[in-house]
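Omission of a single protein chain aside, the complex is shown with its protein chains in their original locations.
And then chain A:
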Amino acid sequence: MKGLSRDRLWSILVLLPSVLLLAVFVYGFIGRTVVVSLTDWGSDPAQALALNPVIRPVGLANYQELFTGFLQVRFRQELVNTLFFTLFFIVGCLGLGLALALVLDRNPRGEGLWRTIFLFPMSLSFIVTGTIWRWMLQPQGGLNQVPTALGLPAGSFGWLSSTESIWKFDWNALPLLTATVVGAVLALLAVRAVRAGDRTRALVAGACAALLLGWAFLVGPNVKLLPAPEPHGFNLALIGIIVAAVWQMSGYTMALYLAGLRGIPEELREAARVDGANDLGLYRHVIFPLLAPITLSAMIILGHISLKIFDLVYAMAGPDNTATSVPALNMYLTSFRQNQFALGAAIGTVLLILVAFVIVPYLANAFRGERGNA
């Protein structure tokens, strides 16, 4: 048989252990977590840690509890925190990283030294970064003392302790907001499909958009997830954590961008100059488009780091500070302090789905690219 040549047998034998380990310790445990999240393990303290606990399946009740339960305000605030944190973290890292890379690309004196300095924070663990920045951002002293060096009064910004938030919205409006945004995106796709002359696509996208927008305007305003309005917003205390996270990871994006910049052949730049491009035009029309794939992969890596962030927040603001908390922290506390194993598993599953949103399109893209090249 052709399928079982010696080489093939060998390769299967060599791969088998890691495939088995992956199957058990990654996919098996993911499956187990999902199964646990559909049970009531931990809701009865007498059963939570018993030798042979009685565990009953409860369907999606844990998820319903998380998104609409009276007690789970903290989790919902954490989702909002994660959203804002991810946004500012990615934008900050990409912006700062690109700026540093552009500066270094001009071959300043002592470039190697600068590169090391900028890349250095990445070698620290988030716990160390968090501890250092907690000292610098503490309420009295630290960054708030900087103005006193110039004889000005000390600042009073609560870097990690502020409880104020901006851009508030009511959690009840979430379905409405989501439907509107998705509907608008679909409508845009439909318009583009019409322009491209793709009829079926335009029809499907258009119909979906109409359905969603119709729902948003007719039914959406009357949907109530919770009995009372529940405002969530961007907590100002997150700013301190975002600053520390950007400090840690922007060196990494710098390295990525620098590699990208160095990969652009000199001929291309020269050709652009010959064609009459000034510096600005050169960057806008030649260099930045060539850096687009790097931006994408940086976004993916930063995105999943920020979704599962735990240690930095733990070190900087402590585990019990709901204003700056993130779902990963809540998962830990729910499972290992409150012994609500099923609820903790549900939070973990939500987190996994969020990360999948970021990673799967990237993986799909990468696979397609590989097959295209092969």
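In this section, a residue touches a chain if its C-beta (ideal position, glycine included) is under 8 Å from a C-beta of that chain, and two chains touch if they have at least 3 such contacts; residues count from 1.
Keep in mind that, in the parts below, contacts and distances are computed from a predicted model.
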{"item": "Protein name (UniProt record) of the chain left out of view, among \"L-lactate dehydrogenase complex protein LldG\", \"Nitric oxide reductase NorQ protein\", \"Probable sugar-binding periplasmic protein\" or \"NADH-quinone oxidoreductase subunit F\"", "value": "\"Probable sugar-binding periplasmic protein\""}
{"item": "Full-complex contact with the absent chain, from A:Pro108, A:Gly318 or A:Gly369", "value": "A:Gly318"}
{"item": "Which residue of A:Ala237, A:Ile294 or A:Val326 touches the chain not shown here", "value": "A:Ala237"}
{"item": "Absent-chain contact - pick from A:Val58, A:Leu143, A:Leu333 or A:Val358", "value": "A:Leu333"}
{"item": "Residue in contact with the excluded chain [from A:Val35, A:Val73, A:Leu87 or A:Val223]", "value": "A:Val73"}
{"item": "Given A:Gln64, A:Ser161, A:Thr180 or A:Asn365, the one touching the chain that is not displayed", "value": "A:Ser161"}
{"item": "Where the missing chain touches chain A, by residue", "value": "43-51, 70-71, 73-74, 137-140, 158-161, 163, 228, 237, 317-323, 333, 336-340"}
